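Missing here: one protein chain of the complex. Every other protein chain is in place.
Should a chain be cited, it is by its letter among A, B and C, assigned in written order, with residues numbered from 1 in that chain.
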Amino acid sequence: MRIAGRVDVDDLPRICPLLSRRTNPRFGEAQTRVVQVGSVRFGGERPVVIAGPCAVESREQTLEVAREVKGSGADMLRGGAYKPRTSPHDFQGLGLEGLKILREASRETGLPVVTEVMDPRLVEQVAEYADMFQIGSRNMQNYPLLVEVGRARKPVLLKRGMAAGLCEWLGAAEYIANEGNFDIVLCERGIKAFSNGEYSRYSLDLNVIPAVKAETFLPVIADPSHATGVAGMVEGASRAALEFGAQGLIIEVASDRLDASKPKCDAAQAISPRTLRRIVHYIDARQEALAERVLAA
Amino acid sequence: MRIAGRVDVDDLPRICPLLSRRTNPRFGEAQTRVVQVGSVRFGGERPVVIAGPCAVESREQTLEVAREVKGSGADMLRGGAYKPRTSPHDFQGLGLEGLKILREASRETGLPVVTEVMDPRLVEQVAEYADMFQIGSRNMQNYPLLVEVGRARKPVLLKRGMAAGLCEWLGAAEYIANEGNFDIVLCERGIKAFSNGEYSRYSLDLNVIPAVKAETFLPVIADPSHATGVAGMVEGASRAALEFGAQGLIIEVASDRLDASKPKCDAAQAISPRTLRRIVHYIDARQEALAERVLAA
Amino acid sequence: MRIAGRVDVDDLPRICPLLSRRTNPRFGEAQTRVVQVGSVRFGGERPVVIAGPCAVESREQTLEVAREVKGSGADMLRGGAYKPRTSPHDFQGLGLEGLKILREASRETGLPVVTEVMDPRLVEQVAEYADMFQIGSRNMQNYPLLVEVGRARKPVLLKRGMAAGLCEWLGAAEYIANEGNFDIVLCERGIKAFSNGEYSRYSLDLNVIPAVKAETFLPVIADPSHATGVAGMVEGASRAALEFGAQGLIIEVASDRLDASKPKCDAAQAISPRTLRRIVHYIDARQEALAERVLAA
Partner (left out) sequence: MRIAGRVDVDDLPRICPLLSRRTNPRFGEAQTRVVQVGSVRFGGERPVVIAGPCAVESREQTLEVAREVKGSGADMLRGGAYKPRTSPHDFQGLGLEGLKILREASRETGLPVVTEVMDPRLVEQVAEYADMFQIGSRNMQNYPLLVEVGRARKPVLLKRGMAAGLCEWLGAAEYIANEGNFDIVLCERGIKAFSNGEYSRYSLDLNVIPAVKAETFLPVIADPSHATGVAGMVEGASRAALEFGAQGLIIEVASDRLDASKPKCDAAQAISPRTLRRIVHYIDARQEALAERVLAA
């Protein structure tokens, strides 16, 4: 019984010769390729924290949250100007206006900005305002889009599809690399499983983190917000991801000062700035402990 | 414990008011909206059979297979000119040349053609050559693409994402309907499950067929080739899908006369023209029996 | 990266040498081993229909349903005397009293009886009253129980675990065969998948049917009631299973004549006797058509 389309990690040299450790001699065994976004270094010594609102809903809300993100010690700002929503009748994002707000928030805080692009025709526009493209889960295998961001020569955050295997994910990244752009950061964001919806939104699949690191030199981070869908789980999920080897986090935050505090999407998974500060503090303490251990050795 | 993003079939009136039976009064309870492609009627009295090669690989291969498809009694031709492949280094399809070959095969056989479009910038081009757009599984939630085919006013075959729930799927269809295009045919093509790869490629999820029919008036067909990934299962899967209410099939066929008989993709799931004829014959016999039953009643 | 415990269909000769077609020379290629229960023949020329209430709730209800089952033309009676329930506070079945009622219903109708056994200490007791053991989904890998029913030398209906792969399932059957009992009938009953609960209870996985038949000579049937959990889907699922090669069905039925019509478990999936008659009639017509085809050839 032959089964069509079956692939295995042993097929990675064929699927993604540019990104597979097994075929690309440019990177040493233990090494991660550092992806630089402004002064932020993915795959460097310290895990990167990206935080911000789910969607850019207004200038006021975005600036408010951006200041909180900056104040918490996080490294980068996230926020959706173009939002992929299950229904066309849901809020679709502010588009260009949202990009401008993000740019302003970035200038004010000094934080680089990552935002989602869904349309190959908008890659140029988004590139003008953002420091890093995000390819969302639903578009992980949107190959024309991947080719376009590959050509745009800006760093790309490639989220894993909700049901993508490792080979499919790295194959998608290879589309970007194939255009000459190796500035790719991978992001695990929870997978579809039988238990979704009973106690969490998706299932955070941390096993994939060391597998990614074994097979490629690209940095890999985690999205504890979408992977759990429950605000009260985000801090634990963040720490777990770091301990399992994630080189960064991307987290949804809501300001609790704003009157219009209820975000238009995914309210149940946004954490407060206070929780964000605790996560950053966890990283601080961890880095200190690592440094001491290095000194002691 | 609140979980973000959780939806239920009871949310369908909000997610897809245009397509939900519960909200759109334009269609009666038992009725399917017939989607017409040339003389082919999806959702009509007789199930529709679409067949053809996985990819258009050459003029000779496509014409050969198209003649076999016509000879078998199938209704429509399929074939990929733009192929979404796991690796950028795999055969990506012949593109425009492939579209021209498909058009020629269509003219010669009189069979309307459905082919995949992946890029919103190519919707116009594909529309020139094809009678129906296919949105593939990987692009089910590629919303800019859905909007574009919605505007193109050509029938659309919308495959279910490999891990899409019913609400996500109908929400995707709503993006097309929202542009004024209700000529949408849904297609179940196998889902991701723990058992994938052990004895079949994906898991054919027929339970979704009656659920679709209960919730919307769009016709729904099945793809037994991708859902099994095993040529020897396609005939059984086809009959099973029809008995569970599928209003058509889309099947990969390879010619066994050609020297270059081994297709460049998914060889293990393509059936022979002989098997295709048996499937069409199954439909013939079934329609006869139904007609007799109607006469007898 | 070596992964513990990974198995493949190519491991079947090692996992189940007694049951694998590849190793056991006792059965020819196309042949199914017929499992006989009274005059009922699983794997014979005609698919077997087992039907009955979810649970034996009272003498009256069981006799009533048994008569309906008999009247519909089905071949065997099912009904739970010992019920595995998610909560210990749910109705657990009538136990020995239920077995006696089943025996009475069997005597009156002439239908052999299959009923679940969960406890190795009760195998002897159940064997006294039933014609066939059922091993439920939750106990597919309850090895001491499998050994015990293997020793009891009565036919066994082995349901697939809700998340069991083919190798795990056939490995479980091998425990029974290993005690010298080859009278095993396999039963697909729906698997766990991401979509469970949205539009159906489990996901009917028909792809496994031809895979079972390719790998072993044991007959395999389907349980459309549990696999869908929706009464309105059972008829379609039954026909689909037969067309994909299932050699029988096991179906939950509720009497609509009884005042106490609402069964104590799984009410939403029990069909009416009328629907059961339609399913049996479908088999009648199918057998006729097959016979004609044989004559014509």
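Things worth noting here:
Operating definition for what follows: a residue touches a chain if its C-beta (ideal position, glycine included) is under 8 Å from a C-beta of that chain, and two chains touch if they have at least 3 such contacts.
Remember, it's a predicted structure, so these values are computed and weren't measured experimentally.
Taking the complete complex into account, C:118 is the one of C:65, C:81, C:118 or C:250 that touches the chain left out.
Interface note for the absent chain: among A:86, A:115, A:134 or A:200, the touching residue is A:200. For the chain left out of this panel, the touching residue among C:41, C:138, C:151 or C:264 is C:138.
Per the touch definition above, the residue from A:228, A:255 or A:269 contacting the chain not shown is A:228. Screening C:96, C:127, C:163 or C:214 for touch with the missing chain picks out C:163.
Where subunit C meets the missing chain, the touching residues are 1-7, 14-17, 84-89, 118-122, 138-139, 141-145, 147, 161-163, 167-168, 171, 174-175, 178, 192, 197, 199-201, 229-232, 266-269. Residues of subunit A in touch with the missing chain: 8-9, 163, 165-167, 191-195, 198-200, 203-211, 214, 227-228, 230, 232-233, 236-237, 239-245, 285, 289. Within the complete assembly, residues 1, 9, 163, 192-194, 196-197, 211, 214 of subunit B touch the chain that is not shown.
Going forward, only the chains that are shown with their structure count from here on.
Although subunit B and subunit C share one sequence, what matters here is the overlap of their interface residues, and that overlap exceeds half of the numbers used. Spacing of subunit B relative to subunit C, judged by their CA centroids, is 33 angstrom. With centres defined as mean CA coordinates, subunit C is found 47 Å away from subunit A.
Among the residues of subunit A, those in touch with two or more other chains are 1, 163, 192, 197.
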